[in-house]
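Apart from one protein chain that is not included, each protein chain of the complex appears where it belongs.
Take a look at subunit A:
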Amino acid sequence: MQSAEFVIFVLFFIIFLNTSSHKDLVSCLGWTTADELYSCSDDHQILKWNLVNNETNVVVKLSEDIYPLDMHWFPKTVGGKRQTQAEIFVLTSTDGKFHLVSKMGRIEKSVDAHKGAVLAGRWNYDGTALVTAGEDGLIKIWSKVGMLRSTLANQGSPVYSVAWGPDSDRILYTSGVQLTIKPLQPSAKVMQWKAHDGLVLKVDWNSVNSLILSGGEDCKYKVWDSFGRLLHSSSPHDYPVTSLSWAPDGEMFAVGSFNTLRLCDKTGWSYAVEKPHTGSLFSLAWSADSTQLAGACGNGHVIFAHVLEQCWEWKNFVITLTKRRSMQVTNVMNDAVDILDFRDPVIKASLAFAHLVVATSLQCYVYSSRNWNTPLIFDLKEGTVSLILQAEKHFLLVDGAGLYVFSYEGRLISSPKFLDMRADSLNAQVISLCDDTIAIRDNRDEKVILFFDVLTGKAVGDGNPLTHKLEVVEIALDQCGPATDRKIALIDKNRDLYLASVRHFGRETKICKIGTMVDNIAWNDAANILCGIQDNQLTVWCYPSVVFTDKELLPKTLHIRDSSEFNSAPRILNFSGTKVTLRQGDGSLVYSSVPPYIALLHEYCSSARWEDALCLCRLVKDQSLWACLASMAMANRELTTAEMAYGAIGELPRVEYISMIKEQPSKESALAHMLLFSGQVQEAESALLQAGLIYQAIQVNIDLFNWERALELAVKHKTHVDTVLAHREKFLQKFGKKETNKRFLHYSEGVDVNWENIRAKIEMELSKEREKAANASVRSNGASYR
């Protein structure tokens, strides 16, 4: 499942705190906790706003010559350890200095940084470095205590805004109408591109989705990916964009302008716009839980906004966040309405698999869709839940400190951990949950996917992660079927879609490509059907595992929707039952349905009701359904059904091969041939060798013209060397060639090739095999009789 959360529409709700305010324009602000905000103003005061009791206190009055421009709290998470509160912040001012100021308002240190004003100052994510940008066009990196480390860049024009890259290894800054990304490593390549028609005034870079946001004097805001590709450009506003800020969870961002506050989705379209009388909004700051926003107004006020009217849908239930502490559940089948109340503000919620999981700042509530009155409540250790993922039997909470799997009864099942885990940077694209497995993309090496067992929290199988050849951008685990058949679908940097099995024993993981140009994917919640956006079309992989049994059948099992249905860049939100929910680039929701037969077929096949499956296919008369049935039957070694299904789609060679398999004298050879059918030569050979069928193994290699291996086997087991040589000779004669392989020349010297003998030997082997098989079946019958 791509994302259990399913937000439909969001509104902003703005409140003014009229207790007291600044006497001059507010220039910058920053949250310390979810209820406390510091703001700095041109009246030289630093105010503290407490949202619990609506009080405003003056923290400190700065000296008359300090006009603050930017402030940033020292990050809360430092080296995996999490402090409860931010203790110190950096304050930059017009006199070319930056100040490190404590929570009590004491200036711990003032550093002369730039000529002219210091326009921006930002800590990196782990708090080891500070970057400042000045009117003199310099960008400087400072240590935690304010010692100059380096001057990163020097350009002629003022740098208005600066932001750290997601891994704190790059800096994004404005240079006139351009944006520049400069890595901290001196040798690495600098990227620069023209971003706006007017001066770029503000930039922000989110660490969770690595998207860049910029706004400028051309009155537009734009969304870029980290390679500088434009994803969205807004229509021009009436006034220049003076501030913008990503919500920390990367789902939304806010844009501020003169008398305007706008809330937008990460893809750029706007949820809501408010026109408060604030003057220009000089700065915007989200609280760490991404539910509250504060804006610094030109008229000396500070405005606070909450995200409300979020909506979740599952089957016949619609849930709306009506107040910060209250939700409304509507059952559209009978119009029954329930109100859910919470003690603390709601931070995250997720509705799927008949359960609603709501995380508030202190507690987690679990509701069952059968009973909205009595939730299960348990306390959360850490306040800010950043992600909730649901599977059928349990759900996963992600907060700043780690991952926790809970059952719907509220029991902590496990808490997977790995080296250098950065839980705060996880999003729904790079983590996936199913009933038995959690898959996470490693944040140190984006080619690696780690698997954890849900029940134990330990790495799955032999503990080796799956390593792909390219960076992985999205992963999704299938939701149904036994744990041993668990598959993962992944999209890499080239936008190729691959399928791999999660639990593999001993052998190398098989990873097969099943699509190209795929933008995003989602598994169905009830059957292992995958849907994805391929080249702006909705493609449904009715039975993705077909690649493991019969690769060439894959195109026949696809179900592609007409592209005229959607306009630009749709994204799949949810694939539940037969309904696919997509969000288009302009923010509108569209739905598409998948024929219900596919899920039915999956159900029949998983419960081995092959007769019913055949009936269904005959009823529907659909090629793709037959193709699915053929590969499902083959995967389950159900030869009769497979034969019929292959016949129905006109794959005669395969039908013949299957009937050949059915005529195999022993189970082992039949198994080997089935493995050969799906192209698993190595496995087929080892299966034969294990069963002691040396000749058959050699014959398999001869049939595949794998001469060297055939000879090697023959020599190793000291049998049928002449058979191999005879076939080789025949083969060469047919093509009119001479033997050049040294090994064959060497062995042909001492061996006399006699076809009569060989045929006799082969006949003997076959009869031996038949005899053995007959004995075995008698034995097994006897065993079953006993």
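Basically, a residue touches a chain if its C-beta (ideal position, glycine included) is under 8 Å from a C-beta of that chain, and two chains touch if they have at least 3 such contacts; residues count from 1.
As a convention for this text, contacts and distances are computed from a predicted model.
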One chain of this complex is missing from the view, so tell me which of "Intraflagellar transport 20 homolog (Chlamydomonas)", "Ribosomal RNA-processing protein 42", "ATP synthase subunit gamma" or "Flap endonuclease 1" is its UniProt name. "Intraflagellar transport 20 homolog (Chlamydomonas)"
In the whole complex, of A:F227, A:F378, A:Y591 or A:F705, the residue touching the missing chain would be A:Y591
Which residue of A:K275, A:R343 or A:R444 touches the chain not shown here: A:K275
Could you tell which one of A:V145, A:I560, A:L619 or A:V751 touches the chain left off the display? A:L619
Omitted-chain contact residue, chosen from A:K579, A:K662 or A:R759: A:K579
Those residues of subunit A which, in the complete complex, touch the missing chain: 238, 259-260, 269-270, 272-273, 275, 565, 579, 584, 586-593, 595-596, 619
